[in-house]
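Mind looking over this structure? Questions follow.
For this depiction, one protein chain was excluded, whereas all remaining protein chains were kept in their positions.
By written order: A, B and C. Residues from 1 in each chain.
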Amino acid sequence: MGSDLIGVWIAAFLTLGIMSFLYKDNPWYKFSEAIFVGLSAGYWFASLFWQSLHAKFWANWSPAVQSLFQGQFDYNLLYTGAGILGLMMLLRLIPPIGWISRWPLSVVVGGTAGLYLINYLVSNAVRQIGSTIQPVVTFPESIGWINSGGVIIGNVLVFAVLIVSLGFILFGRNTTIDLPTPTKLFFFLIALVACALGTFYSLSMPLNLTGLIIFMGVFCGLIYFFFSKEHTGFFGGAATVGTWFLMVTFGASFGYTVMSRMSLLIGRIDFLLVEWLKVVN
Amino acid sequence: MRREIPLIITATVGIAYIIQYFIPHTPFDKVEALFSDWLSIIAACAIWLGALNLLKLSFINVSKRKKDWFFSLVIIMSWLTMAMVGISEGPGFQEPGTKFDWLYNNVYTPLSATMFAMLAFYVASASYRAFRARNFQATLLLVAAFLVLSGRVLFDEIVFGFLPADWKILSTISDFIMQVLNTAGQRAILIGIALGTVSTSLRIILGIERSYLGSD
Amino acid sequence: MLRKIFPIIILLCILITPAFLSGQVSQSSGINTEFLERFELKPPTDFEVKDTPNDNGGSLTLQWRLSPDDNLWGKRGLVEKYVIGRRIVGEEEFQFVATATSQSRLAFDNAVNNKDRYEYQIAAYPFKYIFRPIQWNSLMAVNQMERFKALSPWATMSPHGVVLSMLGQNYSYYGSLDGFESELAQKSVWENFSADDGMQGPEAIATSFAASQLVSSFSPYFGFFVQSSLTSNPYQLLTIGQYLGDGLMARSDVVGPIKTGKSWLHMRRVNVLVIAAVLSFFILHFIRQARIGKELFIRKIAGLDAVEEAVGRATEMGKQIFFIPGTQDMQNIQTIAGVTILGRVARLTAEMDTKLEVPVSRSLVMVTAREIVQEAYMNAGRPEAFNEDMVHYLTDDQFGYAAAIDGKMVRQRPVTIFYMGAFYAESLILAETGNSIGAIQIAGTAMPAQLPFFVAACDYTLIGEELFAASAYLSKEPKLLGSLKGQDIGKALLLIALAVGVVVQTFGWFDFASLFKV
Partner (left out) sequence: MNFWKALLAIDRRWIFLFVFLALAVPMFLNVDFDLSISREVQGLYDALDKLQPNSKILMSFDYDPPSAPELQPMADAIMKYCLKKKLRIIIMGLWPQGPIQANMALNRAFLEEDINRDDYVYGVHYVNLGYQAGNEFVIQRMGSAFYEMFKRDYTGNRYEELPLMRGIKNFNDIDFSINFSAGYPGTVEWVQIAVDRFHVRLGAGNTAVQAPQVYPYYNSGQVVGLAGGMRGAAELEGVFARFDGGTVDYKDKGTKYMLSQTIAHAVVMFFIVVGNIAYFVIGRKDKLKASK
């Protein structure tokens, strides 16, 4: 029990030490930071030593070598190559032949490039395109995000987004929005009416609106990422709508991240109040 | 010699990786597992360079009695403690009850959890300071954040408590944002990233982009 | 006829009613013989075995249609699971391979070799085993190993304990392995097998356990270790019930023989191959064009025009520049993009004679970044200004690194900070601290979750693909600009595919999305 108690006090000391940085940089923080840097570097050093060098290299290579002495060829002898590349890496410590460390480096970079080319193409591009291609008219049993009572709210939202985006792609010529002019106000009114009508009809129509919005968002978002064309005209309008989608995405991930981060802080405060000071049970 | 061989290695390894995705036949089925092991072995060797660099700079600070040299000493000591304890414990260094585990739980975990938790403060300060409805785009970001924030906690129960139980306005809106608008935006970003990655990878494999190899 | 059936129906109703009332199948009801007599489970049909395509052998795909008893009135039926047995052609006995839950139609056998030819059989198992109690003398309290051995022709000793040899036979095993005293063992048996505490005596136990739930069920194809430490715990109570017979286990026909094969091309991935080839073609084509000297237009990327200005400001103030290439290793393409940008920034700092510091969190990144910075200084004609320790390692740990950088920022007060690469949660810690010291911050990452924080706390942010475009834009090298143009063509093709796909899909001409299934 004794070591537990010491542990809790050390943990509390360091927790407060890191938090003291919020006030300003100070020796307590510097101390905690130094411990953190040294300790975590040591942690990774030991982890990589056992989990990579020992578990991946030694555990595969040494039995292979042993069986080689018994006259059998083991496929794991290929790990000799990894060992040599690792040693080459360390040759960096000897500057005259340090350039040889580029060999293992190019293995890493080449491997990464090959792996990522395929992985990203498949999971980020091909799969995403595939799941964006949806029929616009379907008979969905239920639309995922709509709760039974929220159908009307949902439909208003869907139509608002659709119509405003479409309108802007067709009529917006600039990438900035000025103050509302009479034309735009008129357009806005039409959009409003259309929203209401759309909502009314969509309750009985088999439109896959979410699929349509997602399609539009992906389409416009990608247009924003065009580098070799000036963003004007139709292109500009679409790119602008694209940035709207991007911004909403950012806002949403911001909201989610806030939620997550706050939970972490709550966890820390819980540690201080419950585990350490025991003022709350 | 100093540049050509690395370029050949890069191309070979990269192409081998690509091929293994399309050909399941031996020997290509072994490529992925083998190279992922190789990469982590190389990285495990490289960490010696990093660790020595950290120790060297800290040691210089201490020996020259530079400003804050004491903290450099702390870095060295804590590095040595953790690395020594970890190495001496053997392959089961992370099992419960070991000294390494004790250090991990009582020193490392609070430090990293606190650093992680500090984000909460920074999030608050950033939202106070930086999230301004400067223009239409920024306003959209704000509104979306606002709606998602409110839809994920008790506001539906507290603010709209008077509505029927299945009329969860804020949750519905935030679900809509997450599952429709957010999905669309994320996909656009992801597809863009994929294309960027493909072209960067391609340039590296074909030796067009070679800056990572440095100079002769 | 009707008279005969009617009482049975009544009886069934009476038996079933408490089950509905209590919400779960009652365990105390006696053995349901009427059900037994009436019921004969139907086997799954159309059982097929195929070589799993697109692999390096070693796997077979098993498919079947559900047993008609599996799906009663759209709800979970009488089948608890399907048991699959396999034998090498020429062998007599089927070996147990796998079970699949009810309602499943597909299983894989990944434990076959490429040499042998196999035959398969599948059987539907009823939801609940129904057992006939066996004779009392085999419902035994084992207090001596020897006795156990003598009593049971199907139990043999092995170095690890007792093996009940059940291969090909229809026995199942009930038992409590956690008891150490006979009383305790008895108690567990009662708890597990008898819901009626009033029952006494061996007969009662036997009857009740016959209708009770299995502690551990296994298929007849199964060898089974009972307890490795039987000898040290002499009071284990084991009971063995005999399975009522094959009547309840509905076997399908035997299929096969079949052999696995290796394939040379993954057919389901041909679409990726085509897309990759087309993309690569356009990228390489435009790189070629650019090299020949064709002018290529690139739109402005907001953050990047600021790079020079930011470096310039640090020069004026005589302060430092920090460059943070993300917290991931070289095994991340964003890190590579980040250090490529570092090359251009280092060139600027070399030319303007500004102090550059690159604290990194991965050793491999340190090695690479040193190469790059050194080259930049050489190219700028100032190799003497390069010092290896401009690029230095801190720690591999995400937050340890963030803590250290925070400290460095408030102490050294750099004027300009670049964040280019892959970032996780540390992004905001860094950017907020950088903001609090009033530095100009330029960030770029392709991590969607971290972008909002960079957008909020930094002066300029490269979003996603812009990070990859940045090195091209900064260097204005034709080959890089060419690849940007190639990317754009790729994007255009994908957009067209998207639009065409939605139309085709809507009219239902054919399943366009399946072209993008991997």
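Criterion: a contact is a pair of C-beta atoms (placed from the backbone, for glycine too) under 8 Å apart; a residue touches a chain by one contact, two chains touch by 3 or more.
Please read these numbers as outputs of a predicted model, since none were measured by experiment.
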Legend entry - Displayed partners of the chain not shown (whole complex): A, B, C
Legend entry - Among B:35, B:48, B:79 or B:116, residue touching the chain not depicted: B:116
Legend entry - Hidden-chain contact residue, picked from the options A:133, A:209 or A:252: A:252
Inset, instruction - May I ask you to list the residues on chain C that touch the chain which is not drawn? - result: 98-101, 104, 106-108, 110-111, 160, 177-178, 213-218, 224-225, 227-228, 399, 425, 436, 449
Legend entry - chain B, residues in touch with the chain not shown (by the definition above): 33, 94, 96, 105, 109, 112-113, 116-117, 120-121, 123-125, 127-129, 131-133, 142, 145-146, 149-150, 152-158, 165, 168, 171, 178-179, 182-183, 186
Inset, instruction - May I ask you to list the residues on chain A that touch the chain which is not drawn? - result: 22-23, 51, 55, 131, 144, 147, 252-253, 256-260, 262-270, 273-274, 280
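One rule holds for everything that comes next: only the chains that are shown with their structure count from here on.
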Inset, instruction - Just give me the whole-number Å value for how far the CA centre of chain A lies from that of chain B. - result: 9
Legend entry - Sequence positions of chain B contacting 2 or more other chains: 18, 21, 39, 42-43, 46-51, 54, 68, 111-112, 115-116, 118-119, 123, 127, 141, 145, 186, 189-193, 195, 197-198, 200-202, 204, 212-214
Inset, instruction - Mark out which residues of chain C touch at least two other chains, giving numbers and ranges. - result: 272, 276, 279, 331, 333, 336, 364, 367-368, 371, 394-397, 399-400, 403, 411, 425, 448, 451-453, 455-456, 463-465, 469, 484, 487, 491, 494
Inset, instruction - Write out the stretch or stretches of chain C touching chain A in their complex. - result: 271-272, 275-276, 279, 296-299, 301, 330-333, 336, 364, 367-368, 371, 394-397, 399-401, 403-404, 406-407, 410-411, 425, 448-449, 451-453, 455-456, 463-466, 469, 473, 484-485, 487-488, 491-492, 494-495, 497-499, 501-502, 505-506, 508, 512-518
Inset, instruction - Name, in rising order, each residue of chain A that touches chain B in their complex. - result: 3, 6-8, 10-12, 14-15, 18-19, 21-22, 30-50, 52-57, 60, 75, 78-79, 81-83, 85-87, 89-90, 92-93, 99, 102-118, 120-121, 124-125, 128-129, 132, 144-150, 153-154, 157-158, 161, 176-177, 210, 213-218, 220-222, 224-225, 242-259, 261-262, 264-265, 267-268, 271
Legend entry - Complex contacts: residues of chain A adjacent to chain C: 18, 21, 24-25, 29-30, 32-33, 36-41, 43-44, 48, 89, 92, 101-102, 105, 108-109, 111-113, 115-118, 120-122, 125-127, 129-137, 215, 218-219, 222-223, 225-231, 246, 249-251, 253-254, 257, 261
